[in-house]
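Every protein chain but one is kept in place in this view of the complex.
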Amino acid sequence: MKLNCDLGESFGSWKMGLDSKVMPYIDQASIACGFHAGDPLTLVNTLNLAAKHNVDIGAHPSYPDIVGFGRRSMQCSQEELSAMMLYQIAAVDGVAKSQSLSLTYVKPHGALYNDMMKNEPIRQTILQSISQYNQSGDRALKLMIQATPKFSQHQDEAKRYKVELLAEAFADRCYADDGSLLSRQHEKAIHTQEKMLQQVKQLKEQGTITTVQGKTIALTVDSLCVHGDNMAAVKLIANIKEILS
Amino acid sequence: MKLNCDLGESFGSWKMGLDSKVMPYIDQASIACGFHAGDPLTLVNTLNLAAKHNVDIGAHPSYPDIVGFGRRSMQCSQEELSAMMLYQIAAVDGVAKSQSLSLTYVKPHGALYNDMMKNEPIRQTILQSISQYNQSGDRALKLMIQATPKFSQHQDEAKRYKVELLAEAFADRCYADDGSLLSRQHEKAIHTQEKMLQQVKQLKEQGTITTVQGKTIALTVDSLCVHGDNMAAVKLIANIKEILS
Amino acid sequence: MKLNCDLGESFGSWKMGLDSKVMPYIDQASIACGFHAGDPLTLVNTLNLAAKHNVDIGAHPSYPDIVGFGRRSMQCSQEELSAMMLYQIAAVDGVAKSQSLSLTYVKPHGALYNDMMKNEPIRQTILQSISQYNQSGDRALKLMIQATPKFSQHQDEAKRYKVELLAEAFADRCYADDGSLLSRQHEKAIHTQEKMLQQVKQLKEQGTITTVQGKTIALTVDSLCVHGDNMAAVKLIANIKEILS
Partner (left out) sequence: MKLNCDLGESFGSWKMGLDSKVMPYIDQASIACGFHAGDPLTLVNTLNLAAKHNVDIGAHPSYPDIVGFGRRSMQCSQEELSAMMLYQIAAVDGVAKSQSLSLTYVKPHGALYNDMMKNEPIRQTILQSISQYNQSGDRALKLMIQATPKFSQHQDEAKRYKVELLAEAFADRCYADDGSLLSRQHEKAIHTQEKMLQQVKQLKEQGTITTVQGKTIALTVDSLCVHGDNMAAVKLIANIKEILS
């Protein structure tokens, strides 16, 4: 089980995330493409940092909403969404190549990620865009989605587009019985570091998570999503890394 | 001598340029990258149009100024400018590849083009960015600059970055004795279609232009820049095409 | 019954709408505030044009989505929406005052207008924002909404915020039996100028419209929304003006 983190989410003079502290611990960096965060210079610097730590890189495309940090769902047409996906993947892929790096996957951000999980046409537009991009070269970019009990269905869907999936779970989020994530505001949302580490351990050893209702459900997980907003979060990542090693 | 035109300069709901009327006549389309014009969907549609007419494509990067259409000079740092160049070239190149097209050149837009001609550090940052991008693949993107009496000096400079230059002249602009362009507002600026066609004919047959002061100067020209803002402009392009054929 | 039109929707170098042709015919100009269209200079110029023709002015606020022209619904929080409304109204009102003009109403644009008609919390946030703005001065900005059979309910709602409503109908749109507008793409959508003028005449003389299903419904209408995208549209406005005079 790998560790992934959203990085490169600074914007001009505004800094976000302790990227240089996090990079040593993670395997996959999902890098902002400029539509919710990440101006060109931030992108170049983040890619350099990933190269230095030999971290796999993914494009982290978003709805076009910088002031809203890509967290507001937007009703885009299918052709708009497809063009946005191509543009963002191309920008990160091309800049990465100019730094001698290779993009390996795509993970939609924020509201686009949530909409992808809930909405089949949006998911298929995303798959189609990646498929179209992959046909352009020797690339085989994968799509990272949320690990849920429906993962094998999602894999069947993705196969039709010849796109391989990566499934990610979350250390710092609670799960409902249907495998969906509880809101961070939910009263039963995990808050203690102990509980988070326990969830990681269970995922690693048994391939399951325990829902807030107490049910045990199996999850296929390729990667665990962590966050590096502050030093406490970085400390948690170090602890998770130790469990997974 | 080829014909090039700036295309893909619509933005969302706002349309600019009669791209579909112009494309049949031209050899090279300089396509907006999203920083002064050209949202992702406009970019995809413009690339499709270029593919249909078998037109060479170039990236047309700009300062980041959509509301100002990239016409306002901005004091960017060298590292900002380099990152912007990489980002914009990468975006257009990658989306082009996903449409089975190949980018062949880069032509800076508006204020960035003017600053490149006047300012050596800016020109070198642009050359260095293209050089870095070219090293990432089997690409050999060329840089299109203005044809002036200093072209061979510019070529020497570009060789140090292993970047080939393309020289462009203008049908609809007047020249001063030093080979620079007169402002469109200058009292002696060409206004009649007859004068413009005469300038094209002279460039083709003798490789020279006549300045507003009456001096004849030699210009090495690979491509002639035309504009397709309205039907009169498209008609002019058709007439120029006839001269060049 | 007055005539209103959305104006000031150019953006930087991109022009939209024949504002100077339309202004002589209309009573109310709904002016873009910079969030879907309308940069500061366009705003100043549009206000000057309105002043010249003695036209009432309204703020035409939008979701923050320039590339999408405010046509994509965005899931904004109530406090985000309230702040956006205040900002946009304030910008247009203050610039108007600096041109010796007075703002008299607010008409949300595009997706925000549609969401306002369908979604009570959004409508109430809009009413609350206008109410808060009105308390700041001697202003009594009205809110322009769509004339529907529910108009008196909407008036009751608005009264709780001490905001007066204006009801607008459309000459160039077809109505369904519930008083909602049919999509422009609907097979029965009006296309002939004759039908549009007939709809205006009926509204003026009988205060009713006939739905596409053939039902006659009464509509309270303060203002008729027209569009000035091209010369044919301007011609239609002139004809409508004649009917209403």
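Quick notes on this structure:
All chains are identified by letter, namely A, B and C, in their written order; residue positions are counted from 1 within each chain.
In this text, a contact is a pair of C-beta atoms (placed from the backbone, for glycine too) under 8 Å apart; a residue touches a chain by one contact, two chains touch by 3 or more.
Nothing here was measured: the structure is a model prediction, and the numbers come from that model.
Partners of the chain left out, restricted to shown chains and counted across the full complex, are A, B, C. Among the residues C:Glu9, C:Asp56 or C:Asp93, only C:Asp93 touches the chain that is left out of the figure. From the options B:Gly8, B:Gly38, B:Gly68 or B:Pro108, the residue with contact to the chain not on display is B:Gly68. Chain C residues in contact with the hidden partner, per the touch definition given at the top, are 34, 39-41, 43-44, 79-80, 82-84, 86-87, 89-95, 97-100, 132-133, 135-137.
Touching residues on chain B toward the chain that is not drawn are 64-65, 67-68, 72-76, 80, 111. In the full complex, chain A contacts the hidden chain through residues 10-16, 39, 66-69, 71.
Operating definition for what follows: only the chains that are shown with their structure count from here on.
Shared contact partners of chain A and chain B, listed by label: C. As a whole-number value, the distance joining the C-alpha centres of chain B and chain C reads 41 Å. Across the assembly, chain A contributes 80 as residues in contact with two or more other chains.
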